[in-house]
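The complex is shown incomplete by one protein chain, all other protein chains being positioned as in the whole.
When the chains are written out, they are named A, B and C in that same order, and each has its own residue count from 1.
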């Protein structure tokens, strides 16, 4: 395998930071909008886990595919989807990415290679393998990246997808974001091994890859290596990125099942704080960072305004697009 | 864990032989009955794999549970079920174990702890874990033994059951009979690791156990150790027993996808031949062996006669026993 | 008689039965320490301990398989599938194994188990967390199917389901969790397979289930108050066994049948009832049989869209008026 050595120049570094900053702003805003009851239903935030989405988002080629979960705002955003359309979707507005038909758990933008957010655990791993199979057959050297949580490693589809991807040498990168919890249950309480993904890699003849998921540089470099491997026809990778969500599992959850010290410990390792310090240490001037933060702020405010002023979707879209002809007709 | 050292005295050895001899006779007779078109539908023989069923059958306690597949005639027989009721079931007769309601793929005898033959790949692994959970809760020190094939290691339920059994420390022994093939496809063509079960044990924090599944002594000793571990509250085991089926996958299959040399090679390792030679070498006299063979012959002939003379089941049983009250009534 | 929420009635039923029978065990995702994502099981772990109330990994096949294995060896497990949509990841265990094994083995074993699950729409959760799948279950021989509409029925029918010797799929309707009603404090068990006539009427029989029952009742009130039409409302409560007697009697009196289903149109439970009435009561009918269902689409997420497609009180009123006028 040709070893790819990613170069972490200042420009890439600032991009990694900017992406994290925008993800953070996006989801913090989503949180505020819940509190104002402008977002109905549920929503699953990844506050604290931004380094994974940012590292991969910046490493991927534009025509690569991503597959993510209900906790997928960031993974969708990093592909280039606008904040407006994400917030609009969460609010069920006409400007929403799916005009309210999908909701927070189902963000998708085919135009950006964001091939969907899947809300039933495990399903998207084999689907990502399928997209990778398609790329392999078409010879495009696209890769598929599939994000999922630690809890997902215990469901059957995980096992089937991993074995399948390996035997067909598919260009797919499986990324387990181990944030230590399923919904309210600690992953260690229900898993036979300590590292739910990495300790299982050998069962698929893969190398164990366990990384600090709160370090955007590490994620970026790992992503580059795995994506390159996929493009070279060397098959899939399984990456376990340790990280933590700052809040609860979903809107309804205050996250009280977690020891205070644990939460504190991880908040000290906030990927944005860590990275900001590193940038300064590397000699990047504070101004550039502040500028990014300010631009992010303006961006999210503008998006919020547009989304808030967007109408509810027209009711007649409710019975469209079951079928490719645009209809939902099942009889003549 | 208290180490259990099984003692292979001559009596046990003759039992191991007798069981294999009876399994062989039973399935060879089943084969003949197909040829005479007295058995309809399908059937899956385990000719060549008798050492596994025999080793476990002789090692198990009477109140232990077994779970097996459509290829489960032997696993059911070794629990004490009569030849007549097995052949009767294959022929769809009134004397059949299930009076024809289940057929070849669904043998079960609750009275003998033979808790069913399951025809959809993977399903019975979690069910066996459930029976083990029940034994654990009731504190009976029963163990559940679950037999399945190499191909079954690639389906989701395998993964879920293994993880589940380990985290709950359930008294269940998973036995993968690796006969190198799924239906017509070699397991090595579709599996990421060389030993489909053993190479995955570590993914569940289990020891890899890979044994010669054609050696009844080895199977018996391995079974004893695993059963003992289960009873001691030390949790599950995953055993991979290498073996081979002499015939095709099922009635319809001549098994032509397998290289002649491979078939020949394995026929040389026929578990009955191997064992017969060993018994002689150990000084057990040929007479005792011949006597067993003769008794087996008489037994299968008698069973065949009874089964052949049994009537078709009464038609009115077709709509009974959907429910525990004996009926199939879904309305008043 | 206490006023309880539908949510708390779930707890009341499980606690009642676990106190009564130490063979009743409970397993599922986040049901023990966290008390369930819908907070229906808070306190059970404390009361009954971790041998009887167990959190599981995200392994629905293992959960249902474990319940099946336990049930066939003498226990009475209750398993939770968090959202009914997730039955799809363990449907083999439910529809092919649990439902068929008693029959296939000539009645050698029984499966006294309950699988409870949060069912239905109205919470803006989108198409994969909002389905009403009671018709999937009804289509499988060997499964009993229960879907109550009130807190009192939740307690009585869940208790009966736990005591039942057969496998029961027990659907809790998400949109009803916060509703309140009278629930007997004492032991409370309602036999399965009895529909409840919650409004008596002469002109039309409205047959509904779960969240559609209060809507049908409201519609009946409006029809009576504003239009002089007298509608009976039948809460089916249990799809299997099905109380065809109550339904047929009422329809033979009114001459008209309207079913109100939350499931999407095709092969819904209303079709089954319509076909029974069209066969057995044809000569007593005074007009067409009308089915009101969610259209045959996945459920949209946005509140405006979801409200537009689920059968509403207004739609029931309108369709009944069209039929009866």
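Keep this in mind: contacts are C-beta pairs under 8 Å (C-beta built on N, C-alpha and C of every residue); 3 or more make two chains touch, one makes a residue touch a chain.
No experiment lies behind these values; they were computed from the predicted model shown.
Colleague: From the touch rule at the top of the page, work out which displayed chains the omitted chain touches.
Modeller: Counting the whole assembly, the omitted chain is in touch with A, B, C.
Colleague: Return the single residue from C:57, C:193, C:270 or C:311 that touches the missing chain.
Modeller: Only one of C:57, C:193, C:270 or C:311 touches the chain omitted from view, namely C:270.
Colleague: Just one of C:6, C:26, C:48 or C:103 touches the chain that is missing; which is it?
Modeller: From the options C:6, C:26, C:48 or C:103, the contact with the absent chain belongs to C:103.
Colleague: Of the residues listed, B:48, B:72, B:103 or B:271, which one is in contact with the missing chain?
Modeller: Missing-chain contact among the listed residues: B:103.
Colleague: Which one touches the absent chain: C:142, C:201 or C:214?
Modeller: That would be C:142, which touches the missing chain.
Colleague: Residues of chain C in contact with the chain that isn't shown?
Modeller: Counting only chain C, the missing chain is touched by 85-86, 88-89, 91-92, 94-96, 99-100, 103-104, 126-128, 135-136, 138-142, 240, 263-272, 274-275, 277-280, 282-283, 285, 287-291, 296-298, 300-301.
Colleague: Which chain B residues touch the hidden chain?
Modeller: 40-42, 92-93, 96, 98-106, 118-122, 151-152, 154-157, 182-185, 189-191, 252, 257, 312-313, 315, 317-319, 322, 328, 330
Colleague: Name every residue on chain A in touch with the hidden partner chain.
Modeller: So the residues of chain A touching the unseen chain are 65, 97-99, 101-102, 106, 108-110, 115-116, 118, 120, 122-135, 137-138, 144, 156-157, 160-161, 163-164, 167-168, 317, 320-326, 328-332.
Convention: only the chains that are shown with their structure count from here on.
Colleague: Just grab the chain with the largest centre-to-centre distance to chain A, centres being mean Cα coordinates.
Modeller: Centre of mass proxy via C-alpha means gives B as farthest from chain A.
Colleague: Taking each chain's centre as the mean position of its Cα atoms, how many Å separate chain B from chain C?
Modeller: The answer is 40 Å.
Colleague: Roughly how many whole angstrom separate the Cα centroids of chain A and chain B?
Modeller: Chain centres of chain A and chain B, defined by C-alpha means, are spaced 45 Å apart.
Colleague: Residues of chain C that touch two or more other chains: which are they?
Modeller: 56-57, 59-61
Colleague: So which stretches of chain B touch two or more other chains?
Modeller: 122, 156-157, 160, 163, 167
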